[in-house]
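The structure appears below as structure tokens.
Certain chains of the assembly are absent from this excerpt, and the rest are unmoved.
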Amino acid sequence: MPSTYTMRDSNPTSMARELKYCQAVHEAIDLCMGADPSVYVIGLGVTDPKGIFGTTLGLEQKYGSSRVMDMPCAENGMTGVVLGSALAGMRPIMVHQRIDFALLAMEQIVNQAAKWHYMFGGRKSAPLVIRLLVGRGWGQGPQHSQSLHSWFAHVPGLKVVLPSTPHDAKGLLISAIEDDNPVIFVEHRWLHNISGPVPEGTYRVPIGEARVLRRGSDLTIVALSHMALDAHRAAQTLAGEGIETEVIDPRSIRPFDEQTVFESVRRTGRLLVADTSWRHAGFAAEVVARVAEELGGRLKCPPRRIALPDCPTPTSPALAAEFYPTANHIVSAACEMVQARAWRPTVVPTPFSLDVPDPSFTGPF
Amino acid sequence: MLRIRLIEEGIAELYAEQQMRCPVHLCIGQEAVSAGVCDVLGADDQVMSSHRAHGHYLAKGGNLPAMMAEMYGKATGCSGGMGGSMHLIDLAAGFVGATPIVGSTIPISVGLAFASLLRGEPRVVVAFFGEGATEEGTFHEALNFAALKRLSILFVCENNLYSVYSPLSVRRPAGRPIYRLADGHGIESRQGDGNDVEEVHALAQEALGQIRAGAGPMFLEFATYRWREHCGPNFDNRIGYRTEEEFLRWREQCPVERQRRKGIENGWLSESDVKGWSDEIRDEFSAAVAFAKASHWPETRTMLDHVYSAANSPTVEVGRRAA
């Protein structure tokens, strides 16, 4: 069993350098800080020995403590501070170690930052990146593992990205930092350790363009964030069963690239959406709704969603396996949808087990 | 101060026409704070405010026709008609913005000051807010950060005794003055008569001097009183949350009248000066209103124009209809 999971492109550039997702995030910040002195990083722990799972390690040493800085534990006020600094020409990158902590900052994010450009008639924009981490596993429990990206997706004025590969993490973060609008950058904790090809230097992944992770003709799987890994893994198993799935990672859920999804579903006639959050009123509903509106009559079977059960995250490891949907769930759903047969695979190749992402991950935290 | 008073009264008068279709929070009775503080600011200094922003905007030199057009919802408004009275801005004048969520522009102001520190720019930022805002946690978070970084910011609290209809007694412990909260954060604070423009001016000048000298943030609390209803053009002393007597006591402390009297008594002001200025201001106001009324509405096809800044926005073009 490999100690980290590597997701390769469907068209891998075999010469490409491989980096971990956390390194890709780090490199994006580093490049942007080097290129633009108005970029700065702020957040609880960004200067500490762990450096936000490695994503900010060494940056304070390189750029100084007036560009990479810790802050008081005051999420709402500090979001206001960061916004104010953006209005005065800075390009802040704010980090919250858990999306759950950012619940304190909703007022500044949603009432102020998201609407600043609009409510002042376009006089001023608020270039601002907020990195929000999604926790999972090792008993993170109800208040350290929420995945509230659909909330942000609902709000005009924000852009919301949630890359699943190191390549996209770097390219989208660079786009986000350079963007004149507030961008919510969602990082699933279990993606930090995955590896993948990452080009050197500055490149941009445009915000609002989906990525087709795998081509297939039988079923379209739209999978968000960490679910893209599960979908990719499921697709391999499904290929062995004669089912060719197309896996799409939207990468951005505001704006949302519906065309790529439509184009795919037009070919496959089937849609499965996998989200890391709750089903009810979550983003997966938006994907299903758009497809129903556009292609309703042309589907070969009803669309489906795979998401969390309708409860807060239970802490006990005994429930973690049941709480989080896996590649197995995707395989089962796909078999039912495409072959109308019930099949629950007993083993899917997965480096994950129970409540930890891979064997190199041990608690605490 | 006289200018703010006459403009606010002009707004109150015209409001009944129901053409300014947005909530307005007039500062009649509180003008001395805006006038006295902004007088000591330079063009490069910056100001932010909240829902009751007209005085601060005008005192900082905000464009009057653009403000009136904003209140009339016109495309020529300072926010293109998108914001109304509660969302004023005039970047050229250093009025960075006002928004009506209580307390929320305080940390944003601190952010401006923080950017000045990071960029080595010498300006001072002034955050205006009511005493109600000091009950919000974000006020404290902002003060702590300003103190931590010794930012060049002046916090100006207009304590007008009420938050909408709620008296101080239901909102903070008896006998604990507002300014003491700032003390708690290690921020030097002063209390003053907010209806005495000279006292305001003197305290602001002292504070600005200290701040410019690098002493870090300061906090000024001014006692004052709003004459009209919380939101809207009318007097509302009869609806029950405060007494006519209280209002009359405060009206005697009218900041405009006190200053006029002082000037005339001391000989540096004449009735004809006041008359002349008043006429000028009224003309200016009338012209601004005429401009506002004559201006065109924002066109509906522009409704989605400013959701996102298009500059530096490497985003795939998506349909305008939805995200």
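Order of writing sets the labels: A and B. Residues in every chain begin at 1.
Following the convention adopted for this analysis, contacts are C-beta pairs under 8 Å (C-beta built on N, C-alpha and C of every residue); 3 or more make two chains touch, one makes a residue touch a chain.
Computed from a prediction, not measured in an experiment: that's the story for all the values here.
Visitor: Counting every copy in this structure file, what formula fits the complex?
Guide: So the complete complex, counted chain by chain, is A x2, B x2.
Definition applied: only the chains that are shown with their structure count from here on.
Visitor: What's the distance between the Cα centroids of subunit A and subunit B, rounded to whole Å?
Guide: 41
Visitor: Over in the complex, which subunit B residues touch subunit A? Could you list them?
Guide: Listed in rising order, the residues of subunit B that touch subunit A are 46, 77-83, 87, 89, 91, 96-97, 99, 101, 104-116, 118-119, 137-138, 140-142, 144-145, 148, 305-309, 311-318, 323.
Visitor: So in the complex, the part of subunit A that touches subunit B is made up of which residues?
Guide: 40, 66, 71-72, 74, 76-90, 107-108, 111-112, 116-125, 127, 153, 156-157, 159, 175, 178-181, 204, 206-209, 254-257
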